[in-house]
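One protein chain omitted, others in place.
Every chain is named by a letter (A and B) in the order it is written, and numbering of its residues begins at 1.
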Amino acid sequence: MTRKQRRLILIGSCLAVLGVAVALILGALKDSIVFFNSPTDVVEKHIKPGTRIRLGGLVQTGSFARQDLDARFDVTDGKTSIKVSYRGILPDLFREGQGVVTEGALDANGSFVADTVLAKHDETYMPKEVADALKKQGHWKDDYGKTPGSEGRKP
Amino acid sequence: MIAEIGHYALVLALGLAVIQAVVPVIGARLNDPTLMAVAEPVAIAQFGFVALSFAALTASYVSSDFSVANVVINSHSTMPLIYKFTSVWGNHEGSMLLWVLILTLFGALVALFSANLPAMLRADALGIQALIALAFHLFILVTSNPFARLQEPPFEGRDLNPVLQDFGLAVHPPFLYLGYVGFSVTFSFAVAALIEGRIDAAWARWVRPWALAAWMALTLGIAMGSYWAYYELGWGGWWFWDPVENASLMPWLAGTALLHSAVVMEKRNALKVWTILLAILAFSLSLIGTFLVRSGVLTSVHAFATDPTRGVFILGILVFFIGGALSLYAWRAPALKQGGLFAPISREGALVFNNLFLTTVCATIFVGTLYPLALEAITAEKISVGAPFFNATVGVLAIPLLFAVPFGPLLAWKRGDLLGAAQRLIAAFGISLVVIVAAFAFFGAKGVLAPAAIGLAVFIMIGALTDIAERTQVINQPSNAFRRAAGLPRGAWGTAVAHLGVGIALLGIVCESNFGSEHIASVKPSQTVALAGYDLTFEGAVPRQGPNYRELVAKFTIRRDGQIVGVMEPTKRSFAARAASTTEAALMARGVSQLYLSLGEPGTDGSIVVRAYYKPLVLLIWLGAIVMFAGGALSLSDRRLRVGAPKPSRSSILQSAK
Partner (left out) sequence: MALWFVLALMTMTAVFAVLWPLSRTRSATSGSDVAVYRDQLEEVERDRVAGLIAAPEAEAARVEVARRLIAAADTPEAKLNPSLRRRRMTAVAAIGIFPLAALALYLALGSPLQPGSPVSARATIPLQQQSIESMIAQVEAHLEKNPEDGRGWEVLAPAYLRTGRYDDAVKAVRNAIRILGSTPSREADLGEALTAAANGIVTAEAKAALERGATDAGQEKAQYFLGLAAEQDGKSSEAISIWRRQLERAGPDAPWRPLLVQSLSRLDPKAVPPGPTLDDIAAAQSLSAEQRNEMIAGMVGRLAARLKDDATDFDGWLRLIRAYMVLGDRDKARATIVNARSAFPGDSEKRQRIDNLARSLGLDG
């Protein structure tokens, strides 16, 4: 084999692998990305039942109820609120009046069945999407955005 | 006073970094030996001052000096001593200080252990290293100063985030950073080589130990982080494809590719341009990881310190170093001479195959991690790319890569014999086929994928053993095997052991994710839950007082076939200082499998929600990483690679022989 042929084989196999990778990435992106929506988005976009989405907002104060393993609560962005049901253990930082991101799909009645609940990881940290969604609805309180490092610095 | 000494030490380190980045590089251009020689003592001194600075911050934490803002925000006077130490790096400012501590540590190590390097390469590499340090010293002093003081010290600190009050934080970040930052050395050497325009096989030999050390630390760092998430987050998962995790996996993949391609460069003087590119990419990905974590552009369950205002500064550092290095690369690389020839089927070919797939996997993860950010920036649409994406892409790409692992070491350099290698792997094929059939029969028609993956793991493990068996000829000439084994270069042992580790980890991953069982229930005292052949009896929950928290301890008695095998006590802790709570899972090892209990909310009637997992062979995942680490350590101890080890001169050998 000449040097040129070897190089062609090398380049050809690289392109083949890259082609496979690109096909895989595109295929997987089509199937497995999940869009983030605020409760208002869900209503305005007329999201169909069964479509997998992430729903984020604040847990409405006074809406949380639990019976054995089934938890029910409302997620709100101040304008719209959506009923969410979830079966399982909620994260430690899940609290009424705090930010939450849930993943799942709407059922036929327009309430949301979540199979994953992510609460923010730190009490000074608000999930970015939730913060943005709340800002849009004008319910942003500035102290949500306080980060541990931003206070106490010398003026 | 101690905090101010630390602050000043950091300023001095910045000053020394300026000198180290300028003087030796000018010296190298003018070929002035004295100016070049400035690099080493200054690099060591710079490390000394950063270490002093770090010690001062640690002292402030240990004595709970609340005139230091950073201590107030991340510490509490009643915290146990170990967490006072670890909270030094459990926050943004402190972790950046740890970052430069390790960066300058590597600079000092290069200064100490590179007497065998040409003076010019050493001066240039240390100059680049100092330039990186300079950027991060500035970043710390200007945007993230851990020594900022408060005029009126508050009486009590705000405590460390309870999730971070764990032994995992003591070990995970230092190792991760050792890995991340270790690749700065290969980066500096690559840029130095590009500046000088001389890149040859010798370069690879000099750089490989550093790449190996960084890779080892990163392997262990990622494994520890994964185990920490596994037991601390209480979800029973050990890998979430979280952007922060991906940020550590990408440099690891690039670094693994670098290790392999550097072998080709060292032995055959080939793949030079590619190896240099990988050296640049590995550290660039580390920098991107730092940017992703530290700038707050991500929504991540891991982010414990985020501040978008710092993002711009890090982005600047990122653009300067990555952009600068890649431009230099584009300018200089075409001028490099081509190296040795090889056939597609050869050791070199196998290593190219390895590199091709590793970098493709790395690129895939890169796309999956950054696509949501790009899409949001362009269309304002928010999406999340989760585990399904990564499982579908990485899973498929990893199969040919893993399948090829046993073949590589069995192929000869230049022109290999694939059929011959396959014949020598016949035993490995046979055993893994038997395992596949057995697994299929045992687990029933749960699908063919899991048994096949188990077979692949076994194939890799037996393949690694085959490599050693072949080299020592333990089958053909057992009598001489021991002598041969002793004479085998440690590098060869290292390869086999590391590949064995890959197989072990794969076996753990496959079994845990396919055959694990999970049960969620709300239990009342003396109620029993059955899981994977175990009976878990809830004995009741009692409150208990910890050093700086209170906890609810649920006691479970574990029985198998009526015999008590142990007691598990998962707890829920509440920390008054932050008004936060954490769930501490209970783990019980059964061989290399584990039972895992995690608590939910307690009910009003004495019941409690519990999540119970049985995780078969789960410990193999981290055991595999430890074995990989051991393989790296074996290779690093190979005399040929040992950095700066003085080689006995020929005459002294002759003398001692007399």
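Just so it is clear, a contact is a pair of C-beta atoms (placed from the backbone, for glycine too) under 8 Å apart; a residue touches a chain by one contact, two chains touch by 3 or more.
Keep in mind it's a predicted model, so treat the numbers as computed, not measured.
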Displayed chains contacted by the hidden chain, counting the whole assembly: B
Touch criterion as defined above, residue of B:Leu117, B:Val394 or B:Ala554 at the omitted chain: B:Leu117
Touch with the omitted chain, as defined above, among B:Gly340, B:Gly395, B:Gly566 or B:Pro602: B:Gly340
Residue among B:Ala343, B:Leu375 or B:Leu488 touching the omitted chain: B:Leu488
Those residues of chain B which, in the complete complex, touch the missing chain: 1-5, 7-9, 11-12, 14-16, 19, 23, 26, 30-38, 40-42, 44-45, 48-49, 52, 60, 63-67, 77-78, 114-120, 141, 145, 147, 149, 151, 153-156, 200-203, 205-206, 268-269, 340, 412-414, 471, 484, 487-489, 545, 547-550, 576-577, 640, 647
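In this section, only the chains that are shown with their structure count from here on.
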Residues of chain B defined as touching chain A within the complex: 69, 72-74, 91-93, 144-145, 148-150, 161, 163, 234, 296, 298-307, 309, 341-344, 352-353, 356-357, 360, 363-364, 367-368, 371-372, 381-386, 388-389, 392-393, 396-397, 520-522, 572, 578-583, 598-601, 603, 609, 611
Footprint of chain B on chain A - complex, ascending: 1, 3, 6, 9-10, 13-14, 17-18, 20-21, 24-25, 27-29, 31-36, 54, 66, 68-69, 87-90, 92-93, 103, 118, 121-123, 125, 127-129, 132, 147-154
